[in-house]
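Can you keep this structure in mind? I'll have questions shortly.
Only one protein chain is missing; all other protein chains are in place.
Chains: A and B, in written order; residue numbering restarts at 1 for each.
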Amino acid sequence: MNTPLKAPVLAVDHVVKRFGKTVAVNGLSLDIRENEFFALLGPSGCGKTTLLRMIAGFEVPDEGRIRLSGSDITEQAPEKRPLNLMFQSYALFPHMTVRQNLAYGLEMERLGKPEISARVEEMLKTTDLQALAGRKPAELSGGQKQRVALARALIKRPKVLLLDEPLGALDKKLREKMQLELKRLQHEVGITFIIVTHDQEEALVMADRVAVLKDGSILQCGTPEEVYERPANRFVAGFIGVMNFIEGEIGADALFRAGGEALACDLGGLKRDQKAVLAVRPENIALKPAGAGVSGTVVDVAYHGLDRQIYVKTALSTVPLQVRVAATGPGASAAQTGAVVSLGFDAATCRLFQD
Amino acid sequence: MSSQTARSNLMALPAVAWLGLFMVVPCLIILAYAFLTRGLYGGIEYTLTAENFQRVVDPLYAKIFLTSVRIAGLATLLAILIAYPAAYAICLAPKRTQPLLLFFAVLPFWSNYLIRTYAWIVLLNREGLINNLLRWFGYEGEPLALLYSEGAVITGLVYNYLPFVILAIYSSLSRLNGELIEASRDLGAGRVRTFFRVTLPLTMPGVAAGGVFVFVLSIGNFVTPALLGGGRFQMIGNLVYDQFLTANDWPFGAALGMVLIAVMIGLLLLQARASSRFSGETQGAANG
Partner (left out) sequence: MADAWRMKLTGRTILVLVFGFLYLPIAVLVLLSFNDSGLPTTWSGFSLRWYVSLAGNSDILHAAWNTLVVAIFATLIATVLGTMLAIGMETRKRKSTALEALAFAPMVIPDIVLAVALLTLFSRLNVTMGLSTIVVSHVIFDLAFVCSVVRARLKNFDFSIVEASRDLGASSLTTFWRITFPVLLPAIIAGALLAFTLSVDEFIIAFFTSGAGRSSITLPMQIYSMIRFGVTPEINALATIVMGVSAAALLVSQWLNKEQMTR
């Protein structure tokens, strides 16, 4: 669905935003395609919320332009923009019922009464809120408030829906359920979603494409698979998922050496004879018969239901390596503190970064 | 960002202009008057002088000043001694009834000051309720001269300002983390020691706020000494009143007013500093 030929619905063009001396967004560019579910992912303070607020119109960039379907909206007032924001706090109007909250945005478009009530009823049905239509926000649970906030923004049929940490206030169970719900809804209404989150798992589960932000700049932008499997740099590698880092150097023979061991690796553009960091995910380290790989001792085991995370002390690094082992099957017996194991690395799944 | 500040300032402007014109400017005029000379027939002469402030420390007026301080101080002390147990008792009541108790403790404070003071005339005068009760219990001597005494003035001040002190101490007490008291008991301190080592120091900001309030309003009070002191106990407030309405010495009245303002500002600054120090400690203790 994200065919690169489609024109971007939203274009962020070299945008800079400063607050006093701090640079919140630093010359950032981004194209977002029609019907895309796009995630802005980054730690707090990376500038993702500022970027979202500039797109919504609550902040004006110091430099650069923002275009929506080709027209420049950089300085347009928020109420004039055909896109909507779902607030992190939900920002439901406390003195209005759910139905009145939904109708508010349509009243601002000066639609006729019959049309407004028809669209409100339709949206109440879509979001399964009919039973709660007469309640005030104080009488709703967190999950219900979240649905009302979403419905209130969607009912305007915006070209782009912006979501600021939409699931942040929900507990883990509900969050997982709502992730799928949001994705389903996005397919159903066919609106471009841009979501801001600091939760990498959330971004990977929901988004078609993810942009990883740090210090006001995009470090990598791509599909969840690309970002997870081929991180562009050490920060992205560490920020997304669990990652083992091994400090060492690339020898003249193009092998990665650390702690007296040598591993075959794809150099990925790095030169020989220099320091490097090898990154490998726990699920990409294999348990081998004794003597076939790098040997080590299991120092700790963490139970995770279907599988176990074992911590193996090897000569490669001072920090024990994390290795994922299925709870049943060949490696299961190795998952005991004190067991001596042998680890195998696959050149295809190991990535090298400049230190 | 700057447009938001401009909008905020614009919203505040009418009120700021009103307060500036009708509160700050008059106070500045009074301040200027305090350094001018009284005219022969009560007017103002534009001759700069510090004489008005010298007169404030003249034994005659210094005595009134000291009386005011003593009365206000005693009223403050009594109000705190009554309000603390009251606030503590409200805190001990069930959570649901606390707001109700507090509301009724504060309610009299918002009703007419004159009437509340008048109620004590009804109670204290020679034919008043208390003397009548004494007679009913068999007292046969002369009716007691309860009214028009320093005691009556202090009683009136305590009665009028007590609700606010209860409110201030209550809000300090209710914010106190109950686990701190349990921790102190757990560490081996008894009930009394816990109160003096933990509870009281942590609620000092409320005590200070209430105390400063009573003192400031008492020392500048005019109605209570006039009605319950019967003119026998002059306080600074009455002196200011006299200078403006009977003695017609506005510069001296202005100087006395400035002394009141100075006392007020000084105490408020002291209280602000004390409470910020204490609240810092509260925070640290709550976090730790």
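Just so we're on the same page, a residue touches a chain if its C-beta (ideal position, glycine included) is under 8 Å from a C-beta of that chain, and two chains touch if they have at least 3 such contacts.
Quick caveat, the model's predicted, so the values are computed rather than measured.
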| item | value |
| --- | --- |
| Residue of B:Ser111, B:Asn177 or B:Ser276 in touch with the missing chain, whole complex considered | B:Ser111 |
| Selected residue (touches chain absent from view) among A:Lys17, A:Arg99, A:Arg119 or A:Lys156 | A:Lys156 |
| Selected residue (touches chain absent from view) among A:Pro78, A:Gly143 or A:Gly344 | A:Pro78 |
| Where the unshown chain meets chain A, residue by residue | 56-58, 77-79, 84-85, 87-89, 91-95, 104-105, 108-109, 136, 138, 152-153, 156 |
| Absent-chain interface as seen on chain B, which is shown | 1, 4-5, 7-16, 18-20, 22-27, 29-30, 33, 82, 85-86, 88-90, 92-93, 99, 101, 103-105, 107-108, 110-123, 125, 127-129, 132, 159, 162-163, 166, 213, 216-217, 219-223, 227, 237, 240-241, 244, 250, 253-254, 257, 260-261, 264, 268 |
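Rule of thumb we're sticking to: only the chains that are shown with their structure count from here on.
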| item | value |
| --- | --- |
| CA centroid of chain A to CA centroid of chain B, Å | 58 |
